[in-house]
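The complex appears here minus one protein chain, its other protein chains still in place.
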Amino acid sequence: MTATTATRRRRTFDRPVAALVAVALAAGIALLLLPLVGLLARTPWSRVAPLLGDPALRETLRLSLLVSLASAALSLVLGVPLAWLLARVSFPGKRLLRALCVLPMVLPPVVGGVALLAAFGRRGLVGAPLERLTGITLPFTTAGVVIAVTFVSLPFLVVTVEAGFLGLDARIEEAAATLGASRWTVLRRVSLPMLVPSLVAGTALAWARALGEFGASITFAGNLGGTTRTVPLAVYLELHRDPDAAIVLSLVLLAVSIAILVGLRDRYLGVGR
Amino acid sequence: MSLAVEVTARRGDFVLDAHVEVADGEVLALLGPNGAGKTSLLRIVAGLERPDTGRVEIGGLVVDDLGAGSHVPAAERRVGMVFQDHLLFPHLDLTDNVAFGPRSRGTGRREAARVALDWLERVGLAERAGEQPSALSGGQAQRVALARALAGDPAVLLLDEPLAALDVETRQEVRGLLREHLRAFAGPVVLVTHDPLEALTLADRLVVLEDGRVTQAGTPAEVARHPRSAWVARLVGVNLLRGEAAGTEVTVGRATLTTAEPAYGPVDVLFHPHAVALHRTEPGGSPRNTWRAVVDGMDVEGARVRVHLDGPLAVVAEVTPAAVAELGLADGVEVWAAVKAVELQVHPR
Partner (left out) sequence: MHVRFALLLLAFVGTTSCATGASAAAPRNELTVFAAASLAEAFEDVAIELERRHDGLEVRLNLAGSQTLAAQLLDGAPADVFAAADDVEMGRVVAAGRAAGPRSFASNHLVIAVEPGNPAAVTSLADLARDDLVVVLPTDAVPAGRYAAAALETAGVEVAPASLEVDVRSALGKVVLGEADAAIVYASDVAAVDGRAEAVPLPPDPGAGIGYPVAVVTDSRRPALAAEFVDLLFAETGRDLLRRHGFGAP
């Protein structure tokens, strides 16, 4: 008796809730999908091939590829030890370090660029002595772009790999220790090989983020064809001069991003399991 | 003593305070309820946890001495450890899994692979050497885990509930293999378990750990016969007889028992005290095993009374206080004891 009334009441409440959820779902999907549809609808298909053949555009693509791959490699080298430290070692200030590691994810990239200038610019904390001692300046150089882009994309790798470490059964590492493996051997022969999926996912995410980075890069390293102008910068600049070129470049970025996501699939991203 | 542990360790409210010594070639079963500190003790010996006070000595080498502030990390102790859920390295094939210990301790790649194959052979899995652990059944994985622990040539072998994760049939098969390798192992062996059968059939000596403290120690027969706590009585207080089987007949000393399942050679015969029925006159009917015995002491445990019997077989019977009154049981009283053949568990030794 009470059970029937309860079900009946729940049903009457359920209907509007279900409708709201359906609307939210439809709106959510539309928000994500429509921009892509719009981009495809506006693509000047007949101009795609000649535009992609344009030397300046190819130069931009080449530089973007170089910068993003260099940045992904740098993220891997800098990020894995950080991820390990966060996941496997307890020390005072760990929460602070973790916050620091994800900060670039939530910081507007432009602010990141300003902060990078404050540190590595010609008048920066490190940049000024660096120039005085070695004559090297980072702003307006390809290396500067790599640093700016890595600043923004590194957290993606750290977060992914740290999650990988945490998902790893620590007892397997203990088993290795009882078999005589030093901490280093455990890392090299057990943890890292078992982390390959996380490393792949983290590197790919960092790479994809690096490929699309705009704000920090343009703020810190500026814009010069062949040296610092990556695809996102070119998209922004071409948007008003030659919107077709901007759309074609956007399409290239979109295709690469989709390829990465599809390549990783849910398995590596750790969702949908 | 080639393994000596005398430590205390505080884990929140729980305090482990234990003193355990194991001789070379001796198999010690560490028995106790969940949360008694068995695994902690094992991990302290392995160097995976640190004690708060005390010392640990393996093969004459002091590996923990809180007085002197010394601690040898796990990787530098010569321990071999088998875990409940095997913990094989999922990304390495069986050879590399077993070769991991020798290689970590400095053996060359080729020699380590040879040692690994040799150990896989001994646990009957040589033909699977190139496969990944994921291709193995639970029992097979545990056999590889044993091989992996032994391949590193450890000074002490530690087993943490090695059979607990296996199903009943597999358990019997792996238990047989374990017994063989534990006997063959030259150093001290510590086996953590909460399964009395495992403890009684694999160990030379039992140490009962309850709430962080050793409550009883002795041979399996002693502990089974004179359990000192309710927990031990309930779990270990079984009748354990050693005999020689020939088909469904087992000769134990002067007596012969009839069993339901045939076996051959040296065996352990186990049956629970409550399977032993007591009568004032010779019972008729189905029990295949009946004998005359003399009451040799009684322990009252709540609603049960453990009656110690002397005679051709030294066993314990468990009856209700009402039955004690009805049968007029007292020290020196003669009774007939009866056990059905199907109640006897026979385990080859």
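Quick notes on this one:
Going by the order they are written in, the chains are A and B; count residues from 1 in each one.
The criterion applied here is as follows: a residue touches a chain if its C-beta (ideal position, glycine included) is under 8 Å from a C-beta of that chain, and two chains touch if they have at least 3 such contacts.
Small disclaimer: the values here were computed from a predicted structure and weren't measured.
When the full complex is examined, the chain removed from view is found to touch A. Within the set A:P139, A:G164 or A:G212, the residue that contacts the chain not displayed is A:P139.
Contact with the chain not shown here comes from a single listed residue; of A:V48, A:L66, A:V110 or A:A143, that residue is A:V110. Note that of A:R15, A:R132 or A:R241, the residue touching the chain absent from this view is A:R241.
Those residues of chain A that touch the chain absent from the view are 108, 110-111, 114, 117-118, 121-123, 137, 139-140, 215, 218-219, 221-225, 228-229, 233, 236-241, 243.
Definition applied: only the chains that are shown with their structure count from here on.
Chain A and chain B, compared by their mean Cα positions, are separated by 53 Å. Only residues 46-48, 73-81, 83, 87, 89-92, 100-101, 104-105, 148-149, 152, 158 of chain B touch chain A when the two sit together in their complex. Only residues 169, 171-172, 174-183, 185, 189-190, 193-194, 196 of chain A touch chain B when the two sit together in their complex.
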